[in-house]
Structures are given as C-alpha cells and as structure tokens.
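With one protein chain removed, the remaining protein chains of the complex are shown where they sit.
Up next, chain A:
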Amino acid sequence: MPDAAPTSAIDLEATFEASGVGPVLEQLDRELVGLRPVKRRIREVAALLLVDKLRRDLGLHAGQPTLHMSFTGNPGTGKTTVAARMADILHRLGYVRSNHLVSVTRDDLVGQYIGHTAPKTKEILKKAMGGVLFIDEAYYLYRPENERDYGQEAIEILLQVMENRREDLVVILAGYADRMDRFFLSNPGFRSRVAHHIDFPDYGAEELMAIAELMLAGQSYRFSPAARDAFGRYLEARMRQPHFANARSVRNALDRARLRQAVRLFESRGRAITAEDLMTIGPEEILASRVLADGAAGQGQAA
C-alpha cells in the first residue's frame, strides 16, 4: 500500500468534473425518453470507472472491468440508439481509446465457404479495436438447425477476443429478448463473458408521446394541440394492435403524417402558406390513419 493513500481526502467531485462524463449523462437523460434501467446501469458503469480511475491514481489495484454488454428488448426500444451513444460514453470515461462504433450483423462476420469466416471475423474485430463492436440481432450467428453453419466459427473467434483482448474493445450484442435468451442458452460461454445484461422495457403511452414530440422537434415540426390529442388516441389504438414496434412505429406514423401534411398543403396551394403552416402537423393528418378509422378492431399493418 502506498503511503499517501489512507489519510488524504479524495475529491470525487473534481474527478467527476474533469472526466467530462456529466454532460454526457445529462445529454442521455435529455435525449432518451424513459429507459430507466438502462440509464441506471450506465450510471453504475460510469461510477465504477470513475472510482477505478481514482484508485489507479492512488496506486491501488484496479483491474480492467469487463464491459461487454447484451441489450435485449422488443423492437423499437432504443437498443441501437443507446449502443451508438455507448461508444461516446465509454470513450469519455476513458475505457475505450476512441469513440468509434463498428456496427455489424451476421453477414459481416460469417463467411460463405470454408475458411472464409475466420479472416472475415478477424477483419471486423481489428476494425473495431480501440472502440465498440455492436452486433445487431446477434442470435442469427447461431443456427442450430444447420450443424455445419459457419456461424459457430465466428462465435468461437468472438469469444476468444472478448476474453483475451478486453482492454482493446467492448462488444455489445443486441436482439429481441426471447431469441437472445435462447442464443445464450445454447452458447453458455457467451452468457458468462457478457457482464451486463440490460433489458430495454417497452415504452408507456406518455413516453411514446414524448418521443414523438422529440422526433418532430428534431425535424422542425410540431403538433397542433388538436393533433396532439389525436395522436394520443392513435397511440392507444396502435399499442393494442399486433406488430407494435414502440418508437419505430411512432417514427413511421410521423413519417406518414408528414406525407399527408405535404399533400394537404400542396392541394391548398391557392392560398398563402405561412412558415407556421409548414411546421404544424394538424389533427386531420393523424385522424386519416387507418388505425383510428378501424378502431380497436384494426388488424395487420397500420397505415
């Protein structure tokens, strides 16, 4: 134990300020609606890394923590969005050396013929080194129905790198909860090497509304008060329908509303249009949706 360690007080606050993590966490809070378990876990990781840094400064032992993660959740719950932020957060915390994110799916890792997979996987891993490797829909890597599938080879290389080169890259696996569970069951090595299993909860109606308004604001649109009410009713109806994909459904609904708004403006081109008109989504755009027309009985794809 070094001499300086025990007595002198340690300024955690100053270290926190200096790390620049605060703004990142605030931005996360501001720009991502809901996702409480996710934010809590990110805070925990941030705290751990900060304390580790302090310990290292004092000469105490601070092992490199494993930060491989698995994001599970229903469609449209923000897995990919958070993963993209993760690279930035871990970089600010000084855990990864650069803030680049390499986003891949099965196609990028698994080859088409014998001997093709290993170089392909290694190439991707090398590209991701120093940053974060994000494997979307990771369960496709493992295809139990075909025992000669090359996915197994990619998995073995991944596991090896995840274990041996922890200081060089962070791997984030993402996918739908049930399929990821099956994937981990058949690949126990993966389960134990991934330290953080984070579940993304479904959004509530108010959260979806907040997301919709954030999305619109990002594109310089806004709801008129009547449209906001109509959208609330739309969400309620849409959430009861099958194939509801949380924020993704919201985005699609908004895209369609923008289309209808453009058509409405275009057809009323006789009269003068103000900037206000261009920015506002009216209730008729929302009410025209098939989801509301059919009511709760509506089946299949929403229009």
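Here is the rule we use: a contact is a pair of C-beta atoms (placed from the backbone, for glycine too) under 8 Å apart; a residue touches a chain by one contact, two chains touch by 3 or more; residues count from 1.
Everything below uses one rule, namely that contacts and distances are computed from a predicted model.
Entry comment: the absent subunit's protein name, as recorded by UniProt, is "Ribulose bisphosphate carboxylase small subunit", drawn from "Glycolate oxidase FAD binding subunit", "Helicase-associated domain-containing protein", "ABC transporter permease" or "Ribulose bisphosphate carboxylase small subunit". Among A:Arg55, A:Lys127 or A:Arg233, only A:Lys127 touches the chain left out of the display.
Only one of A:Arg97, A:Arg222 or A:Arg258 touches the absent chain when the whole complex is considered: A:Arg97. Not every partner is drawn; the one left out touches chain A at residues 97-98, 100, 125-127, 129-131, 165, 168-169.
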